[in-house]
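Please read the structure below before turning to the comments.
A single protein chain has been removed from this complex, and every other one stays in its place.
By letter and in written order, the chains are A and B; residue numbering begins at 1 in each of them.
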Amino acid sequence: MWVYVGRRLLLAIPTLLGASVIVFAMVHLAPGDPIAAVMPAESSAAEIEATKRAYGFDRPLPVQYLVWLQRVAQGDLGRSIATRRPVILDVRDALANSLVLALSSSLLAFVVGIALGLLSAFRQGRLLDKLCAALAVIGVSVPHYWAGIILIIVFSVQLNWLPAMGAADDPGLLPFLRHIALPTVALALIPLGVITRVVRSAALDILNQEFVTALRAKGLAARRVFVHVLKNSAPQILTVLGLQFGFQLGGSVLVESVFSWPGTGYLLNLAIFQRDIPVLQGVILVLATFFVLLNLAVDLLQTLIDPRIARH
Amino acid sequence: MAPLAGVEAATDAVAAVPAAPMSYWRTVGWRLGRDRTTLAAGGGLLVIVLAALLAPWLAPYDPSAGSIRLRLAWPGTPGHWLGTDEQGRDMLSRLLWGGRMTLVAGLTPVLVAFVVGSALGIAAGFVGRTTSTLIMRTMDIFYAFPSVLLAIAISGALGPGLANTLISLSIVFIPRVVRVAESATVQVKGLEYIAAARVSGAGMGAIVRHHLLANVLGPILVFASTQVSLSIILAAGLSFLGLGVTPPAAEWGLMLNTLRQSIYVNALVPALPGLAIFATSMAFNLLSDGLRDAMEVRG
Partner (left out) sequence: MTAPLLRARGLTKHFPLRGGLLGRTRAWVHAVDGVSFDVNAGETLGIVGESGCGKSTLARLLLRLVDPDAGTVTFEGEDVLRASPSRMKRLRRDLQLVFQDPYASLNPRLPIEDAVAFSLLVHGTPRGEARERARALLGHVGLDPRMHGRRYAHELSGGQRQRVNIARALVLDPRLLVLDEPVSALDKSVQAQVLNLLQDLKAERALTYVLISHDLNVIEYVSDRVLVMYLGEVVETGSAEALAESPRHPYTQALFASAPSMDPDRRMDRPPIAGDPPNPIDPPSGCRFRTRCPFAMPRCAEAPPPFVSVDPGHEVACYLYELTPAARG
């Protein structure tokens, strides 16, 4: 099994490197002079020269990449064109905020999703199942940014219960919860739908296996069957949980911009609007790294639960 | 040729001739026809697609023409059934024309991904170890990004515009199709009828054409159909962020963005474009669910 762990770790490295190549290439994909992509328009000639040498724009492309990679490894993600601040600082703060939102939304999606999925599977064919399935399809089909807007319309504009914007100004748990409530729900909808469907399908597969039917016929307590189903569907469920958490980190872009939540998504939105490529690169690289490590963790966790997977 | 003397005709098990045996695809069609939910979803989708296609004839107004006097009129206003947007443009017309954009931006990347992804995936599964490793490891790199981020990364670099959106979304979906295609191909490749075809002297091309494709395209198609709704949401999402279609073009995601500020004035009109996205996305999901159920090989 440790061989599998080692192999997975090794595999993650070229994936990360490949991702970094793509991020690096963004600057050169952009139309126009790459230097314009990293420097504000009104920079002096001296500043441009200095940046050119620092980034190595006059050197061949592979060398540029290595120079950039080295800087990234040391934590230097460049400077924002708009604010002139180091990207790494803004990204760090934003990442913290996004993680909070992603975690809270994941909690909601996972708990409700798994509950609905299991409920659906154990009551297959009955009204409850059809209801849950319908809810799941709705969840998967709804554009979360639109859902956010609707939530704002209903809860902020019409009912005035919950705030529409941003992180809380006042400290304290209640203001925090009030501010995070709507974005959490909006972000959780799609993962909720996906998780419900996957959990239902995985649980059904196991429930319909012949030996489970045999066990139930012998009168095995419902609770034991339940535990058995849970244990055996755990790997599949874990995979989808990991994927959806990643989706929420990325998908938060849209929800955060609706709610002006000061996370990485908001930063990305701003960077897109201002064509601030260093910030774009920094945020995407950090998020991608996070995602790869997350997938790695999920894979390894799965192996712990079900060693058969490791026999690749 | 008459049966050999002494050879008993194989009449065991299977009963006397029933109605003409149904080919696989006809069975699929038959199953689909009996599934009411799928039929309803298909019908709804047909309405949406037709409305979008016939927009030039159905739309009562020019989608870009608006008068500030009439801005943010509520649905039900005479002359403007679905109200007007923040620039006074008729919502119904913009929704109809916007549908064309959204549908194109949603369907095209999946179609491209289906063709390119299938080709790459089948090659990876069928040709050999080096090709397979090359293709699959390259796809893994794209998998390092959540789909939304990848779309933003590429669109962010390329810039706004419909063409760039199509390119970036295609790149998002191709790796997924490749994975499914490779997996299906590897599974079929190991089956003995492929070996039998080789023993008959068939070359790689003939085997792929006659034996592999028919058995592999089914699962790939089902998977592709599940991605359409995501593609629509992403395409509209990109426009929402300012990366997709640019104003003054009508596109549902873009409309959602520009109408966002107006929710304090008129709560209903801003909800409409999102409703359209939602309805279309849901119809595709139900349809693909039905397709998957109908295509399940039984027996």
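Criterion: a residue touches a chain if its C-beta (ideal position, glycine included) is under 8 Å from a C-beta of that chain, and two chains touch if they have at least 3 such contacts.
Quantities reported herein were computed from a predicted structural model and do not represent experimental measurements.
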Interface with the undisplayed chain - residues on chain B: 1-10, 12-14, 17, 20-21, 23-24, 191-193, 195-203, 206, 210-211, 214-215, 297, 299
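Here is the rule we use: only the chains that are shown with their structure count from here on.
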Residues of chain A that touch chain B when the two form their complex: 11, 14-16, 18-19, 21-23, 25-27, 29-31, 137-138, 140-147, 149-150, 152-153, 157-158, 246-247, 249-251, 253-254, 257-258, 268-269, 271-273, 277, 280, 284, 287-288, 291-292
Footprint of chain A on chain B - complex, ascending: 137-138, 140-149, 152-154, 156-159, 229, 233, 236-237, 240-243, 253, 256, 260, 263-264, 267, 270-271, 273-275, 277-278, 281-282, 284-286, 289
